[in-house]
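Next up is a structure, given as structure tokens.
One chain of protein is taken out of this complex; the other chains stay put.
Then we have chain A:
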Amino acid sequence: MFSGYSMSELGAIFAMQGFAGLILFSVFVLMALGLAIIFGQMGVINMAHGEFMILGAYVTYLVSNLFAAYAPGLFGAYFFVAMILAFCASGLLGMAMEWAIIRHLYKRPLDTLLATWGLSLILQQTYRSVFGAREVGVTIPDWMMGSLPVTDLIEVPINGLFVMVLALAISAAVYIMMFRSGWGRQVRAVTQNRTMAGAVGIDTERTDRLTFGIGCGVAGIAGAAFTMIGSTGPTSGQAYIVDTFLVVVFGGAASLLGTIASAFSISQAQSILEFFLSGSMAKVITLLAVVGILMLRPQGLFAMKLRK
């Protein structure tokens, strides 16, 4: 496996694959954060999570086209506008869905799963009708093109770096919201004991709706970031849903830190294996390992200690 490579080349390979893994890690983290809020905190299985992400990607696509047409001078900054709009669009759609469907099903998690799957099919077909079946890509602003040479063998693409920084920033923001804000305290109170939370005066319905909306909004930001490194099609979201759920479950559903740790290990394993095996086998081995570990340790890497 290692024959034919010199030590320095091997080092460079690991560094480059490691960096490719870090980009994958950032995508996983961005996608999984929204899910960690919705699934980890609320216990709701949202199979349409990928479609909320794709909505963010399509919003970014629209915004980039608008900027290119009407404000070419500001094109370099369109992404930040797009990100905010993507958050709002996905978040609002999420809150609408929570109101229309999910709030009726909190006591039937398996049924939520099926209903949100139906929702994802409807959203996919909507995207296909509106944007066409072909994948669309956005024009990356100039400052994000190109790569930074680290050594003569190792180069780091700037758009990847940007997505990583974004993932870190969003994780920090989610952490602060969950653990340092009044809203976060309410969310955690409602998840841990709904009745008591209601009894002390927390509007549990409003908290649920807001939580779901923010989770979906974070997915929208993930979608916006996604356009920087890949193109978007109506079914792109579905391709990620299994990975994302595994990331969240593997990390230990209720633990934000666990989600990040598991996103890191899964993405690194996959991208380093990818160099030595075919892409599909790398994926198979990674997923099998995750499923295997979950069978042995169903509570995931970082389990919350609680009495059942």
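Simple rule for what comes next: a residue touches a chain if its C-beta (ideal position, glycine included) is under 8 Å from a C-beta of that chain, and two chains touch if they have at least 3 such contacts; residues count from 1.
In this section, contacts and distances are computed from a predicted model.
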Complex member absent from the view - protein name from UniProt, among "Urea ABC transporter permease subunit UrtC", "DMSO reductase", "3-isopropylmalate dehydratase small subunit" or "Xanthine dehydrogenase family protein molybdopterin-binding subunit": "Urea ABC transporter permease subunit UrtC"
Candidate in contact with the missing chain, chosen from A:Leu10, A:Leu114, A:Ala173 or A:Met196: A:Leu114
Residue among A:Ala15, A:Ile101, A:Ile154 or A:Ala189 touching the omitted chain: A:Ile101
Options A:Leu246, A:Ala263 or A:Leu301, residue touching the unrepresented chain: A:Leu246
Residue numbers in chain A that touch the chain omitted from display: 43, 45, 101, 104-105, 107-115, 117-122, 124-125, 128-129, 238, 242, 245-246, 249, 278, 280-281, 283-284, 287-288, 290-291, 294-296, 298
